[in-house]
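Notes for the one structure printed next.
Only a single protein chain was left out; the remaining protein chains are all shown in position.
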Amino acid sequence: MSGSASAPRYLGARIPRNEDARLLTGRALFVDDVQLDGMLHAAFFRSEYAHGRVRSVDVERARRRPGVVAIYTAADLGDYWQPGPLLVPPPPIPGLVFHACTQVPLARDKVRHVGEPIALVVAESRYVAEDALADIAVDIEPLPAVVDLEAAMRPGAPKVHEHLVSNLAAHVVQRKGEYDAARERADLVIRRRFRYDRGVAAAIENRAVVARWDARAEEMTVWDTTQAPIPIRNGIAARLGLLESQVRVIAPFVGGGFGPKIMMHYPEEVLIPWAAMRLGRPVKWAEDRHENFFATTQERGQVHDAELAVTKDGRIVGVRDVFLHDSGAYDPYGLTVPINSQCTLLGPYNVPHYDTEFTAVFTNKPIVTPVRGAGRQHGVFVMERLLDLAARELKIDRLEIRRRNYLTRDSFPHEHHILFQDSAPLVYDSGDYAPALEEAARLIDYDRFVREEQPRLRAAGRHVGIGVVSYIEGTGIGPYEGARVTIEPSGEVRVATGVGTQGQGHFTAFAQVVAEVLTVRVERIHVVTGDTREFHWGTGTFASRGAVVAGTACHAAATAVRKKIFEVAARVLEVEPDALELVDGKVRVRADGREMELGALAARSNPLRGAVRPGTEPGLEATAYYGPDRGNTASGVHAMILEVDPETAMVDIQRYAVVHDCGRLINPMLVEGQIQGGVAHGIGNAFYEQLIWDDNGQLQNASLMDYLLPTATEVPRVEMSHRETPSPLNPIGLKGVGEAGCIPTGAVFAQALEDALADHQVEILEIPLSPNRLFELLSKTKPVRHNLVVVEDSYVFRIPRPIVWEALQDPAVLVRALPGGMRLERRSETSFDGLMKVGVGPVTAAEFTVSVTLLDLEPPSRFGMVVDGRSGLGFTRGTARVVLEDGPDGTVMRYRAEVQVGGKIAGVGQRVLDTAAKFMTRQGLELMHRELTARQRGSTG
Amino acid sequence: MKPAPFEYHRPETVDEALALLVKGGTEAKALAGGQSLIPAMNFRLARPAILVDLNGIADLAYVHESAEGLHIGAMTRQRVAERDPLVARLAPLLREALPHVAHAQIRNRGTIGGSIAHADPAAELPAVMLALGARYRARGTGGARELPADGFFTSLFRTALAPDELLVGIVVPPPPPRAGSAFVEVARRHGDYALAGVAARVTLDEAGRCRDARIALLGVGEGPVLAARAAKALTGSPPTPDRIRDAANVAAAKDVDPPGDIHASSAFRRHLTGVLTRRALTTAFARAAPASSPAA
Partner (left out) sequence: MSQSIPIQVTVNGRRHERAVEPRLLLSDFLRQDLALTGTHVGCEHGVCGACTILLDGEAVRACLMFAVQADGRAVTTVEGLTTGDALHPLQQAFHDVHALQCGFCTPGILMTLVPFLRENPAPDERAIREALAGNLCRCTGYQNIVEAVRHAAATRR
């Protein structure tokens, strides 16, 4: 039997997407669009503290608020309260240490990061649910926060998890060859410390969960913005004690995934179905953008100490890399991210000796799980930067040092003798690296730029630079996916698979795979993904595996249907199966041209009588699975030209070129889209996006005002070229592409920037950068960490010093100095309790309950003061040192105050905190001065 | 991120609005374009108990010209001003700055008066008005008054308007002869609040010397900062590149004590103040020179 002999028509074609019409007209269903009769709305009370002991949780007042239906704390969950699953157990690496600490649905004894949920409010509307959050009183005893990775590992550091001996979450060593011995033979060893910092995935759709329990049907339906509906279904069923078949999880259209929407079993995913079942009403939780900065997982914090040993002609002898990896407060996703960093560092190069070691560290920050790139960019950054530094030292062209080290076309499969994240040995399946470099150089006009344009522009005082880097990406890992292909009597084809889809174009890509096999037009192929009722075997969309693994399963299922078509048609048309061919969605007898529509054949294969003969099944339908032993290795080269204005530290990316190889292309248009989006994400990581924490674990940019996603004016046009080195591991030759665009972007940006600033001799060893950081590098000034607000100034009281001193111990006067001080009462000789009402600009004055403690009193000269304030907007802690001296005009007060803030004001208000603190301090002192002067007049007059 | 409850009023006259605001006292807040207030309310940082929506007051949206100069009603949408030929002719500095105010969708709703009365230290319009020497028309329960250009922006988010007063309009005096202006800012992304920015308006005397320079800095103080020392360093001298550079250095060193935040340290903002002042002055003087167009 054989099919049409014609060339592929659908595979590799630029076919516009099947899913577009629904999305473009606003008809596509996203989770937050689900509206059900009687639906309730949830909101979570979340910790304002990064680290603290929960002393009490009082929800009584909130319970009484009209419109509130239920409130749950950890105490209300009973047996349902249990730590979440370890999602990805670590690979069997000898000597590996791993401490699994997974998150709990609601914090009970301790909070470990800002935003950790403490109570769940269910109300008639989200508005009312948020009103009720303000009624909840949670008393937390703050503990010192673990923020910095190196500090976290010092002896005596506060511990995120008390039952462990330290903050060490994992320790992994992998070795290839004999690095120490090989190093002795090297001509040059380059050694540096590299940093890569955290960002958020920032899908434009936040997470959401809607759950409905149908008590009559005994069926739970959950709409979830997950990348992995099947594992979520299985987890919910197990937790609720239901059969898996009683739970249906639907991931409808999902507004971007980028990693954190993986099968996390987030507290919200665990609690919303439970609440819906308990309350007998549907419940919706839609994460808001502020929550997203804490409640959704993040990635990228690592510090590498790495060295590269090379010969004098630039050949790699070996690499040693020792790094710290930020796990955040819990590590449910195992070691995927740091192992990706380890494995991806090797790149497309021949690295005979490799020592790699990492320590994963618990910190009081949100949980780290893969975000687009998933640790790979760290490895690429370290390796590419080391090569750049070596090239400069050895006076070898940057392209040339890469050429000299690429694995050659004949070295595949290439065995690296270490384990990858999927527990399989790291083996590159196929690749062809050197030609991609030449093509990228051609695309970006490397030679002309370096020889003509750059010297000309430099002579005119311009700072332009070029960068070219290579990378590989392990993609398409197991365990497996499946698909079912059905030809309906109408002739329309239905394809169901278990992966979720978040914009990758699966509805079209999978249709193309099936179309190629069945010769049915793509628009007649209807793909459904992410609904466990449609297909309930599989894992999910992650690790650039959807197209490879589910796509191959679709191919297998379509191939089985094709076989069935020929069998049934042979019977109907009374010929041998191999006399038939498929042409344009019809099965045809090659010899005489008799043909049948596939729809008609489908109808014939399911008649009311006699459909199933022994050994056959009804219908033109088949289900198939694909489970690769290991993943395949995509690769590429990125090149960039940028210009810097060294005066303003602003950067303009002028050109960006990508040569990419993800094996056989299903749809080049979709692949280009994935790369363009990835590059934009990578540019965000490189120069715009950074989560900035203070020493107390407070995020200082918890909004899209201050967390800067690149917009259309920051992202350049990407010029692109494809190469297709097929993977030998699957019948089509596919490799994954979802993450590729953002993996080498930091490295190419750093190289180009360094090149542009050659006359300033800066070394770029960290990502993200920012204009501010660049200014520090250019001006060789010490980095200023924006951490605490510091107010340092002096004030002159035209009043004698002893009177000022007395007044400062008098709550009736001291209250004036507190911003918005309403009252202050003595609690002891040196401590006071009171109330401040503080607002600034648009921020409505909020009541802060305050406690003031005076310390280190040296009358009448100096003292210290600690002011703690708590309100619904967050908390503040001011620590001041005050010195009083006699001056020519009266008493001079010199003060230095450090102000910490936490909660919402920390995350949203940082832009004006510095100014506000200075302003309020000055205003307070003026008010106090006035009060004192009035008193003096009163006593003397 | 849903706002807390509030009582809503939509008066149709300024007097009605004033009566409501006075009655509401500190609990009441006026709502103009809402593009700063409503985000703050969605975060529940702003929780006014009473919201007095000024969008129902028809006669506060206007742009016209008189002998006094350019008149802009407080409730004029920023986008309307941006498109108005009178603004382009009589206040090219304002025209140049407006596209830097957030994005078109925000300017379609945001008002000129709202931005000025909000007095955000990093906002463009307060600095522009300061550079242009604009006057502010207010209505209060006690009647109407006009507030002078200098001294209007008093501190962080504060103006000289009394609690029972509403800003109803702005008057930009006609451009003097031989005037030139320029607006420059450095923002992380297009439309973001600037790390630092300069709105400058200079005038030359007949001999081509600097007669007057109004250099308003944004993003580097409690409000827009008039760089008086830098202006003094220029006045009476021909605006040579060296002079301009010196004045810019004075602005950075003497006229500002910038705050730091996560996007820019105090030192970086000070540095930017110098760079941007130099650039703004260079452009403004070039535009003021008789050879070029007589734009102000």
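Annotations for the structure displayed:
So that you can tell them apart, the chains are marked A and B in the order they are listed, and the count of residues begins at 1 in each.
Basically, contacts are C-beta pairs under 8 Å (C-beta built on N, C-alpha and C of every residue); 3 or more make two chains touch, one makes a residue touch a chain.
Keep in mind that what you see is a predicted model, and the values were worked out from it rather than measured.
The missing chain, though absent from the display, is touched by one residue of A:P16, A:P607 or A:P783; that residue is A:P16. When the whole complex is considered, the residue among A:L394, A:V528 or A:L709 that touches the unshown chain is A:L709. For the chain left out of this panel, the touching residue among A:G741, A:P819 or A:G924 is A:G741.
Against the chain not shown here, subunit A presents residues 16-17, 19-30, 32-33, 35, 127, 201-206, 253-258, 286, 288-289, 502-505, 669-670, 672-674, 676-681, 703-705, 709, 711-713, 715, 717-718, 741. Residues of subunit B that touch the chain left out of view are 1-8, 10, 34-35, 38-39, 41-43, 51, 53, 55, 79, 99, 102-106, 108-109, 189-191.
Note that only the chains that are shown with their structure count from here on.
Inter-chain spacing, taken between the CA centroids of subunit A and subunit B, is 38 Å. Contact residues of subunit A toward subunit B in the complex are 126-127, 130-131, 134, 288-290, 647-650, 688, 692, 700-701, 703, 705-706, 708, 710-711, 713-714, 770-772, 775-776, 779, 781, 784, 786, 840-845, 872-873, 904-905, 908-916, 918-919. By the touch criterion stated above, subunit B contacts subunit A in their complex at residues 1-5, 26, 29, 36-37, 39-40, 43-48, 118-122, 155-157, 186, 188-193, 195, 221-222, 259-268, 271-272, 275-276.
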